[in-house]
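Before I ask anything, let me first share the structure, which is written out below as structure tokens.
With one protein chain withheld, the remaining protein chains of the complex are depicted in position.
Letters A and B mark the chains in the order given here, with residues in each chain numbered from 1 onward.
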Amino acid sequence: MRFLLLLLLAATPAMAQRDTLTIGITQYPSTLHPNIENMAAKSYVLGFARRPLTAHDADWALVCMLCETLPTLQNGLARLETTPDGRPGIRITMRLREGLRWGDGTPISAEDLRFAWEAGRDPATGFGPAEMYRSMYELIVVDARTVEIRRDRVTFDFASMGDFQPLPAHVERAIWQADPRAYRTRTLYDREPTNPALWSGPYRVTQVQAGQGITLERNPMWSGATPHFRSIRVRTVENTTALEAQLLAGQVDMIAGELGLPVEQAAALERRTQGRFRVEYRPGLIYEHITPNLDNPALADRRVRQALLMAVDRQRIVDQLFGGRQTVAHSNVNPLDRMADPGVHRWPFDAARAAALLEEAGWRAGPDGIRRNAAGDRLSLDLMTTAGNRSREQVQQVLAAQWRAVGVETRIRNEPPRVFFGETLRQRRNQGLSLFAWISAPESVPRSTMHSEEIPTAARNWSGQNGGGFRNAEVDELLERLPITLEAEARRPLWARLQAIYAQELPALPLWFRQDAHVWPMWLEGVRPTGHLNASSLWAEHWRAR
Amino acid sequence: MIAARLAQIAITTVALSFIFFMLIGLMPGDPIDLAIAGDPRLTAEDAARLRALHGLDQPLLSRYFAWAAAVLSGNPGFSRLFAQPVAALIGPALLSTLTLLGFALGIAVVLGTALGVLAALRPRAAPAVQTLALLAQSVPGFWLGIMLIVVFAVWLGWLPAGGAEGGWRALILPVATLAFANLAGYARHAASAMAGALHDPWIRSARARGASESRIAWRHAFPNAAVPVITLIGLDAGALVSGAVITEALFARPGMGKLIFDAIMGNDSNLALLALLVVAVVTMLGSLGADLAQRALDPRIR
Partner (left out) sequence: MKLRIGLSLLALVALAAILAPWVGSHDPFAPDLFNRYAPPSAAHPLGTDDLGRDVALRLLHGARVSLAVGLGAALMAMLVGTAAGLLAAWRGGWWDAVLMRLADALLALPALPLLIVLSALDPAAIGLPRGEAGADILRIAVILAAFGWVGVARLARAAALSVLAQDFVRAARALGVSETRLLLRHVLPQLAPPIAVATALAVAGAILAESALSFLGLGIAPPAASWGNMLANAQEAVFAAPLVALWPGLAILLTVAGCSLVADGLRR
């Protein structure tokens, strides 16, 4: 025992090195290939090491990353035309910035875009969503830095290239051509991730420890501003208590808000460790809500949905459970979104009105305090969420208590995420209420969650995300008109109408928009959280130590 | 004897591989289901295409035989979760877990036996040792781990709170957590075996011949007391691995336990299957090793 103590005393913590930055996140990126699978941890790590063509910045505006100028109809880089089969189409000119190089010095060229396009269009390749590649029916290489893309869908966000980005053709094309089916498992992004030829960002991956972390170092071929930190280490710690402990023990310098501590844990940390860390809360596009299954006769009644919402004191839950650090939602459009309607109807917390609405809908108090309808059915609903997500489980128990107070019984039934998301929600097995979140991009049209064609059915292979089964002819029409209305001001009334219907019909009961809690050391500067799918790491060259 | 046991391990492994495959195959939600739930842009056609690409459209039984054939030909497949060949993941994880287990077991055995012998030789120390043993086997492992993190990593700042960096310093808290939970058994067995041995008639005769007390204790009684301790190592192999799952999750250490947990939760069946099998085989070999050691030491079992 004495021996052990001596050992302990001999071990002094090393001084923090200010040219490295160690970041803790709660998820490990499964693959590093930019186009295979979509997950937050991957977006975060890739933000340092590769750059997309376009991205939404911290002010939620679309900006060029690798491209020179954002194509618009005004600057002529986007032109409306007719497709060969006579449909409306658009021709977009994408020009890469001058001097871009892969980490091995090879220039990033139009060929890299052509390779990405060809690989994406081949169904055997195994890239996730193929919709975008299908709509890009032709890609013309104009010169070494310029391509023209012809699409057969004209939407207002045509300039947003999303997942379409250059892939290093000089190292990856041969692997893909040899066997497109096996590309998924043979890509150098996973077989040899430290190959500099793969990376186009200010950093390149230099070390990968599966499940543990990824180390990145400055990319000497990067043509933009020189990043301050020599190396960035991203460490995965799934358990948030352990992650907080590592922060307090000085093993990680910061916790990324994109995949970090729950906001209440960060707030408690801030209170306890006054002055050691800076915590920045960034309101984001993660929309926590409750989807009612509209096939359930009780929930199909709009009055019941409205009553359920009014019976919940959302502001108080936010204040007490999250230290006020969430934004109460009144529709699925974040108030910070440029298309948000400030006049959207706000349902107050009003238990008496909720009770009255339930009475009106035919649900009268029963002997056990739970309401019953004329047929004698009890107003009893399943309330499901992801097991193991403690903050959702807390909210769920408060909701159950508040609904109980107006005579609605809820039975809490939670499942692990892989079952809940993979099966129950998708196959619409929950007949009651489902508590979960959607994450979206700025001004993204909620077609997949609200259009009646997006209701998952066996015939459609259970794809689509309108799990509640919401059908509204006017909403369908709005959702179809919105993407093809190119003028922003012409879209505004459509968005306002959509939000008005949402607030009345309540296809989902809005709870709040989550805030990300970014925990930084006092000496770190220049990180700008975005609050959406494009991670703050996309601007890592501006991060500085004081 | 060894050949029979090895054959038995081989048969058990084959049976287990079938059981594991079926259990994992029966879990709800396949990887494509999850991908669709997470990505609104995936359409019905995308789902069918990806499912065919991953071979998930085949019946379960034929998938088992395809998988078994692949494993036997030395290609256990690709981990969906870590986007790497499964074999490349298991090597380092196994090494890391065995390091953790080795140190934890070593400390538990040495310290536990020492405490047990102490209790047998010095009756006044016995109640303290018994209480400690009782405590050690009653504390939930993860709770002890958290308390150690809070005290040694957060309050005192002496040791890392987890992770794999920092070499042996990162090993101290996980090893302590795991060793403490396993210490009790060794202390109790060593104490009762030692006490029993000290009452053996031939020890009494050695004493009558005037051998010193310490010589009696260490040369005559202790070798007998060591036998049940070694038996216990064999029986405990499984429990140790279970403890490693919790410890690795809590301290964010790479290892087989964490790999298995991640693989099952993340629906990575290739990885989960092979990792489970490797752990089962290693555990069975561990108990076989303990049995052999016991036979070598104990003249009564031959």
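Structural remarks
The criterion applied here is as follows: a residue touches a chain if its C-beta (ideal position, glycine included) is under 8 Å from a C-beta of that chain, and two chains touch if they have at least 3 such contacts.
Quick caveat: nothing in here was measured; it's all calculated off a predicted structure.
Only one of the listed residues, A:Arg230, A:Arg390 or A:Arg481, touches the absent chain: A:Arg390. Interface note for the absent chain: among A:Ala78, A:Ala130, A:Ile317 or A:Leu425, the touching residue is A:Ile317.
Considering the complete assembly, chain B touches the hidden chain via residues 8, 12, 16, 20, 23-24, 26-28, 134-135, 137-143, 146, 150, 154, 235, 237-239, 241-243, 245-246, 249-250, 257, 260-261, 264-265, 272, 276, 279-280, 283-284, 286-287.
Residues of chain A in contact with the chain left out of this view: 240-241, 244, 248, 265, 268-269, 272, 316-317, 320-321, 384, 387-388, 390, 393-394, 396-398, 400-401, 411-416, 418-419.
The rule is short, and it goes like this: only the chains that are shown with their structure count from here on.
Residue ranges of chain A in contact with chain B, taken from their complex: 7-9, 11, 13, 28, 30-33, 36-39, 123-124, 126, 128-132, 181, 184-185, 189-191, 209-212, 235-239, 241-243, 245-246, 248-251, 416-419, 421-423, 425-426, 448-449, 460-463, 465. Put simply, chain B touches chain A in their complex at residues 27-30, 33-50, 53, 78, 80-85, 89, 92, 146, 149-150, 152-154, 157-166, 169, 172, 249-252, 254, 258-259, 262, 265-267.
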